[in-house]
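Apart from one protein chain that is not included, each protein chain of the complex appears where it belongs.
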Amino acid sequence: MINITIYNEYIHELQNEKVGEIYPEGIHGAIKNLLSEDKNLNIRTATLKDINESLSNEVLADTDVLFWWGHVAHDKVPEDRVEAVYQRVLAGMGLVVLHSGHYSLPFRRLMATCCRSKWREDGDRERIWVVEHSHPIANGIPEYFDIPHEETYGERFDIPKPDDVVFISNFSGGEVFRSGCTFTRGMGKIFYFRPGHEEFPVYHMEVIGRILRNAANWCYTENKVAPTFGHYPKIEG
Amino acid sequence: MINITIYNEYIHELQNEKVGEIYPEGIHGAIKNLLSEDKNLNIRTATLKDINESLSNEVLADTDVLFWWGHVAHDKVPEDRVEAVYQRVLAGMGLVVLHSGHYSLPFRRLMATCCRSKWREDGDRERIWVVEHSHPIANGIPEYFDIPHEETYGERFDIPKPDDVVFISNFSGGEVFRSGCTFTRGMGKIFYFRPGHEEFPVYHMEVIGRILRNAANWCYTENKVAPTFGHYPKIEG
Amino acid sequence: MINITIYNEYIHELQNEKVGEIYPEGIHGAIKNLLSEDKNLNIRTATLKDINESLSNEVLADTDVLFWWGHVAHDKVPEDRVEAVYQRVLAGMGLVVLHSGHYSLPFRRLMATCCRSKWREDGDRERIWVVEHSHPIANGIPEYFDIPHEETYGERFDIPKPDDVVFISNFSGGEVFRSGCTFTRGMGKIFYFRPGHEEFPVYHMEVIGRILRNAANWCYTENKVAPTFGHYPKIEG
Partner (left out) sequence: MINITIYNEYIHELQNEKVGEIYPEGIHGAIKNLLSEDKNLNIRTATLKDINESLSNEVLADTDVLFWWGHVAHDKVPEDRVEAVYQRVLAGMGLVVLHSGHYSLPFRRLMATCCRSKWREDGDRERIWVVEHSHPIANGIPEYFDIPHEETYGERFDIPKPDDVVFISNFSGGEVFRSGCTFTRGMGKIFYFRPGHEEFPVYHMEVIGRILRNAANWCYTENKVAPTFGHYPKIEG
C-alpha cells in the first residue's frame, strides 16, 4: 500500500457557488474519488483550515505521496508546514503539484525559480499531447485528449529543466505549455500537472484520474537506503 | 572565422514554379543570405546534383558547421556521404538540421530513432515560443513569433530526449511541436529547427535568420582535445 | 509476469578453462540464477550458437526485457538479429546491456555514437557508488560496494547524455566510469551496467543480482498506447 495525502486549500468551493456545484465534496474529494480506483492507494485528505493537524509532522511522516492543490491562499500555509513538506520531499516523499499549485510555497522552494508563467481566463480548449509515451505516468493515456474549457497557461514557465516533459498542451488561443513535468530533489520525486482550474469539472474526467493514479505510483520512492553526508573516514581496501 | 557549408537538395525550386518564385536562388541561397549578416561566418553551399564534390571529404574536413535541408531525395544521398557526415559530427562538426531534414539519413543515423512525427498541409499559423531564453540560440529572439502559414508537424516527434528544448510551436489547428532541439553526439553539437516548408517564404524572415546565425555559432565546437579510446596503460601516481 | 530473455554469446566459458570454472552454466546461467529470485520474472536464455531460434522474431515479440552479454563475437550476430532487436526496443522492449556489451551492435545502433572507452586488465578494485538513490534501479543497494578485482574501464565513455547516471565507479588505478546509465529510445528503456568481466565471479554477487532484478522491472514499459506517425488529418474542435 502507498499512503497518499491530498491537500486542498478548500476555499473556492465554499465561497463560489459555481465551484461548489462542480465540487460539492471539494476538489480534494473529487481527487480522492479518482485515486480510489487504485486499491493499492491508501488515501487521506487535508485542508488549510486544519492544516496543523491534517498535515502534521506525523501525517507527513506517514505519507508516501502528497498531492497539492492551492490557489488563493498560498501565503496562508504556515511556514513550518512549508518547511516540513520540503524536508519530507528531500527525504523521499513524492509530491504531485496540481494546476495553480505551481505557485505554492513548497513547489517554489523545491524549484527555486520564480515558477511563474503567462495566464488568462478565456475558457480556451486545451489539447494535451503525450510526448513521452514510455513514461509510466503516460501509461494508458491516448495520444491526445481535450479539455473543452480551461484556464490558459503559457510559456515561458519558469522552472528548472524537468527530468521528463511527459505532456505538452496546445491552447486554442495560441499558447503552449509543458503541462506534465517530472523532477527529482534529494530522494523525492515530483510531478507537476497543469490542468485543474476550479471553474471547470476537470477532476471529474476519467483520463485525468488515470494520470493522477499513474503519478501516485510513479512518485513513490521505494528505496530506504538514504545517502549519508558529512565526514566519512577513508575506506580501507 | 567559422566555416559553414549549407546543403540543400535543390529539387523543389527547379521543379515547382511556386517554390522557384519564392526561392529563385534556391533555399541554400536564401539561407546563405541570412547567414551572411554574420561576418564571422565563411559560407559555402552544396547541392545533391554535385554532392560528391560539393560535400566531399575535403569539404567536410574544412566545415565547422553543416546546415542540411532535404525533403524528397533523402534516399538519393550516397551512402558514403551519409557516413562521412555522421563521422564528422562525432569528430566535432556541428550540424543544423532544418524542417523535413528530420527524416534525412544523417539525422536518423545520429538520433537512432525513427524521427517521424505527425504532419499535414493546411497552411496553419505556427506560433513559436521561446522556452529557454538563456540558451545562446534564443539570443535576441522575442518571446514568440508567428509564421503566417506553415506545414504542420505534430508530436510525438520520435527523437531521443534533447539536451535543450529551446522552442515549442503552437499550430492553429491544435498540434504542438518541439521545434528547436539541441543534442550532443561525440564531439558534435546538433540543432534541429522545425520551420522551413518550401512553399512558404520562411527563409526570408529576419527572425529566422537570427536563429540560424545563433545556431551556426552555438554548434561550433572549439575544443581540439579529443578523447582517446582503447587500451590505456595504468597511470603512475 | 515480465518475460525476460538473457542473451549470452557463450564462448569464453567453453574455450577458457578458468572462465568455465567460474561459470559452469555459462554467464547466462548465472544471470538466470540471479534473476530467478524475482518470481515476477519469466526467464529464457539465448546464445549465439542457436541465435536464429533462441532470439527469433517470435521470441523477441514475446520478450519484455532483453539482457545482453557479448564480447568477442559482436560481429557474429546476424545483421537481421541486430535489426530485429533494435526495432523491438523502439517498439517498447527493454534492454539491459552488460559490460563489454557496450560495443555490441544493438547497443551501438541505439546509441549512435562510437560507444568506446579506455580499458585495461590489471585486476583493479572497482568501487561502485550510488549517485541517484531515488532511482528504482538503486533500490536496496548500499551507498557503495566493492568488486575486489575487475577489468578497468575509463572515461570518456562515448555515449549520448544518459537520462540518469545511477552509478559511478572508482577504480583503484585512478579511472572513473559512469557504470550505470539509463536511456530511452522510442518506447524502449535501456540500462547499461558496466561490471561483469568473464574472468571474475561478478555474476555470483548478491548485490549485482539485486541491481539486475531492479533493472528487469524498471526497463519494462507497460504502456501499450503507441504514438502514430505520418499524415494526420486536422482534428475538429
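Here the chain labels run A, B and C in written order, and each chain numbers its own residues starting at 1.
To be clear about the criterion, a contact is a pair of C-beta atoms (placed from the backbone, for glycine too) under 8 Å apart; a residue touches a chain by one contact, two chains touch by 3 or more.
Treat the numbers as computed from the prediction; the structure is a model and nothing was measured.
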item	value
Per the touch definition above, residue among B:Gly20, B:Gly92, B:Gly123 or B:Pro201 touching the missing chain	B:Gly92
Hidden partner chain, touching residue among A:Arg109, A:Arg125 or A:His149	A:Arg109
Touch residues of chain B, complete complex, unshown partner	92, 125, 127, 130, 132-134, 136, 138-144, 146, 163-164, 184, 186-189, 221-228, 235, 237
Where the missing chain touches chain C, by residue	127, 129-133, 143, 154-156, 161, 164-165, 168-172, 174-176, 178
Touch list for chain A against the chain that is not drawn	90, 109-114, 116-120, 122, 154-156, 158, 160-161, 163, 173-174, 183-186, 227-235, 237
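Everything below uses one rule, namely that only the chains that are shown with their structure count from here on.
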item	value
Copies chain A and chain C - rotation angle from C-alpha fit, nearest 5 degrees	180
Chain centre separation in whole Å, for chain C relative to chain A (CA means)	34
Chain A and chain B: spacing of chain centres that average the CA atoms, whole Å	37
Residues of chain A touching at least two other chains	127, 130, 132-133, 143, 164
